[in-house]
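Below is the structure I would like to discuss, written out as structure tokens.
With one protein chain removed, the remaining protein chains of the complex are shown where they sit.
Letters A, B and C name the chains as they come in the text, with residue numbers starting at 1 for each one.
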Amino acid sequence: MARHTTAVTHGHELQRTWELAPRDVLDAGLRWVRTLGAGRRSAALLALALGIAGAIALVAGPVLSGYANRQVWAYTAVAFVYLMSTAAAAPCLSTALRVARSHWRRPVNRAAEVWAVTLVVPLALYLLLMGTLPGTENRLSIWFGWPLSPWLWDAILMATLAGAGYFYLWLSSLPDLAIVRDQAEGGRRGLIARLAGAWRGSHRQWRMLEKVVNNAGVLYVLVYVPTMTVLASDFVISMIPGYFTAVFPAYFTISSFEAGIALTIVTMAVLRRWGGQRDYLGLEQFWALGKMLLAFALLWFYFWWSEFIIFWYGRTPREISVLKYIMADTYLWPFVLAFALNFALPLLILMWNPIRRSIAGPTIVAGIVLLGNLIDRIRLISAGFSVPDITQHELHEIPAAYIPNVLDIVILTGAIGGAVALVLFTFRVLPFPSIWEVTGGLWLRKHLPYKHTRVIVVGKPE
Amino acid sequence: MQERHHLGEEAITRELFRPLVSTPAMMWVGFIGLGAVLAIFVFAVSWMIYWGLGVTGLQRPNMWGFMIVNFVFWIGISHAGVMISAILRLTQAEWRRPVTRAAEVMTIFSLMTAMLHPVIHTGRPWRTLYWVFPYDFWRNLWPDIRGPLVWDPSAILTYLTGSTLFLYTTLIPDMALARDRTTGWRHVLYTILALGWRGNERQWKMQTIAGFLLSGLILPVFVSVHSIVSWDFAVSLVPTWHATVFAPYFVIGAIHSGVSAVVTLMALMRWLFRFEHYIRLEHFDAIGRLLIAVGTGWLWFFLLDIFFAIYPQEARELEIMQFRLFEWPFNVLTALIFIFGYFIPVPIWVFQRFRRNVKIMFWTSIAVNVGMWAERYWLIKPGLMRKYEWTFDWNWYRPSIVEISIVMGSFALVGFLLLVFAKIFPPISVWEEKEGVHFAQQLQVGKRRVSAIVREF
Amino acid sequence: MPRWGMVIDLDRCIGCGACVVACQAENNVPINTEDVYHQRRAIEWIRLERYWEGEYPDIKARYIPVPCMHCQNAPCEPVCPVYATYHTSEGINMQVYNRCIGTRYCSINCQWHVRFFNFWEPKWPDSLKNQLNPNVTVRSRGVMEKCTFCIQRIVKAEHQAKLEGRQLRADEFTTACAQACPTDAIVFGDLDNPESRVARLVSTAVNERGYRLLEDLGTEPSVYYLKKVDLEAPVEEHSSH
Partner (left out) sequence: MRRREFLKLAATSATGAVLFTGCGSIGNGNPPSEFKIESPVWNPNDLRYGRDAWFATAAPASVGGYGIIVRVFEGRAKKVEGNPDFPINFGRSCAKAQALVQELYHPDRVGAPLRLAGQRGSGQYRAVGWDEALGEVASLIRQAPGSTLLVTEPLNGALGAIVEQFVRATGIQHASLEPDERVVLREAMRRAFGVESFPTLDLANARLLVSFSADFLHTWISPVQFARAYGAFRQGRPAVRGTYYHVGPRLSGTAANADRWLPIRPGAEGLVALSMAQVMLEEGLVEETSAVPFFQALGLTPDQLATDFAPERVAEATGLSAEQIRELARAFAEQRPSIAIAGTSAAASTNGLFNLVAVFALNYLVGSVGSEGGLILNPASPLPDELPANRSGDAYRHWVELAQQIAGGQITTVLVHRANPVYSLPPASGFRDALRGAGSVVSFSSFRDETTMLADLVLPDQTLLEQWGLVVPDPGPGYEVVAVQQPVVNPFVDSRAFGDVLIQLAAQLGQPLPWPNQEEAVRALADALRGLGRGNVTAENPRAYFVTMQAQGGWWDERARAGEARPQAATAPANPEFAGEPGQFPFYLLPFPSDSLGYGEFAHLPWLQGLPEPVSTNVWGTWVEINPRTARDIGVETGDLVRVVTPQGSAELPVYVNPAAMPDVLSVPMGQGHTAFGRYAEGRGVNPLELVAPQVERETGALAWAATRCRLELTGRRMRIARFEGQIPAFQLEEFPIVQVTRPRS
């Protein structure tokens, strides 16, 4: 900080980005596209292999045994929900940062948005899982017996979300795709040229883009939140008799945001370590996102506690059995782990500013949170898919915990692997950092003398 | 951001101190009008304490009524201060500068007003003061910490203490400024309050650190206060109260109404003290944008709450939902909440043109708070009037004139205190305004001149 | 240690109100004036409710006396900030008037509506004060009051037993409402003493006709009801929810 000086003691960390010229950024982006090497490819192939194994396991297990036994679908559902909570949440982060207009976000956005490319995986899983969704006859449903509920409405939401995600990713990559189209050689041209479309970078196009990118992001969030709300209700709550609680969808969404931030941080760390993004993804970004991660860890607790305390005080048999099932008895250990990994550890680690203000600190915590979120989702989904008769209004007999078998684990790793493979393949065509955004920030920067020192002044155009 | 006039430091000082030295005619009107209502309030409270709660419209099972609704409302308003000051300070939003002081003061006065309600609302207010503190050491009698009514005073008092410290910390430099420009009793007062402020480097550093620390510390308190207030209701078994979503729902509702109240206050200050140069359209613009997000979040929770009251399809909740959605007068309230709380203001705020229109901002912010008062009434009362299957006890609640006076009077109380405050302390933070002037820069980017800010990322 | 409880047989209760007045007489319950009824603030520790069913001419009026249920998991207790209502070790939901500050939270959280608030200072003409039971505190304005299972009778009996150096005998005393009830609809006693009438009713009649009010809330009321018998009752009975 001292190196770059600011007038006050409490600004964000400045880093080399602000010392660069726009040309440097362009070079860096193009270098990324050109030089991505064997490491990425083998990683991508490994992930792909996992994905294929998962697909085979999915066919070998759940699909073959049909929909009568919902329990075999549990880990397919876990995979689906986990991807929705992590990969699908990441683009929301980039939207939030965009809307807040913070300049440090510029190199972060793409690391978050790129995960939108994986939306096809949960969409596909969802379509498979539709068969496990019980109908609305004989049971409580959030759809009150609407026609074709819940299948049609959830499917529409999922498809819309995927559409919005791809649209957002495409829009926010458009100028860079054009750059790649114009500067990259041969093979990739066809696809990229088609993706870059008619982008010529005219004044009009730029003004349009600036307006629409934000709105596309907001649209994505506006679809994501209801989708998660509905999934929370259709996938979790309505599967556990007696589990009716208004805060749950909010808990589900908020904790997904936490995981989305964690995923972004991990992505950033990978890009920094293996992707040559040191100049762009620095302390400033990790520190800021570390704070956000801490805030969301606290929110995790807040939303969980909101539910817990009401159940605890209510003490109606219904509430007590739900508590016993997913927190106290059956899924006690997954719950304790989720509590520790999503809240306790992140809080205990990130409460220290020196840790927050490092690369490793937030990264490790982000890893913890990603694991914690997985366990949390397993706790909820496995519990939901293990109730033999969900047409009841109350959980009278508490089912035993479901222990995953090898197939389940292959399905889970497969879904995650498939998603990662998609991202790795996308790296091939998308430049990192986001050239247009980072240079956009540099254009608005100026170094000014201030008293005895020099400050950076950044423009904030309306 | 071409709106900013270039003001010298001395001009800023002079203009912002103006309310202290001269009293606009409307201020007198305010003092007299609010004072009169306040007198009614004091009389009503005394009457109630003298005769007992018999003078209210409360009965079985409507044991809580107007005063509790109003309590929740004012607690909600009190969330503006921290929202504006602490969060915006931590995130370094520039546009907070002209409104922090007013918002913090409103926090304190509305908190005090809010706290008054549960106290006078008890059967024996004189004894109520006991239970805030563990009172009977000799017999080992302690307050029951399992009860939200013990959490309430703890959280609220902490919040009040924190907010007061917070306000005071930001007030010190201005007190020194005032000290140096006044004589007589004011001089004495400001001398004491300025705590020997000389404005040296170390003092500024301490003050800044204190401001940030307090902002950070007060945030959890801020969230806890309205969460706990919500748990007053939610931990009970009353149908439609017993909802897990209440805590975040109440908090975001509080922010919705509190920030709207800040808009109201901004518009009033701008009009009353002619602060056009300080409370500028860009501020309304920014706060309007914040309100869109807050309002939409509130709507999400509001809908979640309604939905999950219906979804379990339990006869008890359904009964009350049916009552509160479709029966007079709650059907009208429902509409009022939706329309005033969201569907009038938020679509209007979407347009920058309207966000930059003070009159429209003023009236929409009023609308929000009408909607939010209705929302609290709507949340709290139907569950009591139609508690469960006890049809034998289905009673209406009608507030008595005493309760109505108290509710009306609480607005006068807050207004009156704010006016008094403005007579003694500068209603806009002078040093923050000046700091803002220093940070504001202009930048030439291509052909455009862009507003810019030092160290803001 | 005894665990006090009550069984109320709705097939016996005739709606005579003797229990109501007996409780008022025993427990110094303030006089319910006309004004108090207009204000809907009448205090009846045990109250007689009448529910309609059907339409003329196929109409039924059904009675139910409702005292405090003395929930074993009483929702009124944890919400009291000052321990003015608490659970005794004998299973009674007890009210300490001196400590009550009148927040009325307990009554909000009592789904049986059996907690009564003194909105006004209770007043008796001087001569009527001669009747007041010296064993029962006269409550003042601003405090909550409710059925205590006639705690003064319990204490007296327990003390008597202690003085005589013996255990409490089954049914050696009863509450005012149970004692007055002409049809013997109310039976009070020690649920843990197998010889007491309540315990025997709980093990026999309650199996057949028993239910507890709002049982599904899980508060474990100590007051059991025996269902009203009706020749025309629907065959499918309402189980507890």
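Convention: a contact is a pair of C-beta atoms (placed from the backbone, for glycine too) under 8 Å apart; a residue touches a chain by one contact, two chains touch by 3 or more.
Predicted model, so just to flag it, every value in this text is computed and none were measured.
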* Asked: Thinking of the complex as a whole, which visible chains are touched by the chain that is not shown?
  -> B, C
* Sites on chain C contacted by the missing partner chain, in the whole complex -> 9-12, 14-18, 20-22, 24-26, 31-34, 36-38, 40, 42, 44, 47-53, 55-57, 59-64, 83, 86-89, 94-99, 125-137, 148, 151-152, 155-156, 159-160, 163, 172-174, 176, 179-185, 205, 208-209, 211, 213, 225-233, 235, 237-238, 241
* Asked: Residues of chain B in contact with the chain that isn't shown?
  -> 139-142, 144, 146, 315-316, 319, 388-396
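Operating definition for what follows: only the chains that are shown with their structure count from here on.
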* In graph terms, nodes being chains and edges touches, is this line, ring, star, complete or other? -> complete
* Most central chain, Cα average position -> B
* Asked: Measuring from the mean C-alpha position of chain B to the mean C-alpha position of chain C, what distance in angstrom results?
  -> 44
* Asked: Roughly how far is chain A from chain B, going centre to centre by Cα mean, in whole Å?
  -> 35
* Hunt down the residues of chain A that sit against at least two other chains at once, touch-wise. => 313, 316
* Which chain C residues touch at least two other chains? -> 75, 78, 217
* Name, in rising order, each residue of chain C that touches chain A in their complex. => 73, 75, 78, 216-219
* Asked: Of all residues in chain A, which touch chain C in the complex?
  -> 313, 315-318, 320
* Can you check the complex and tell me which residues of chain A touch chain B? => 6-12, 100, 102-104, 140, 142, 225, 229, 233, 244-250, 284, 298, 302-303, 305-307, 309-311, 313-314, 316, 393, 443-444, 446, 448, 450, 455-462
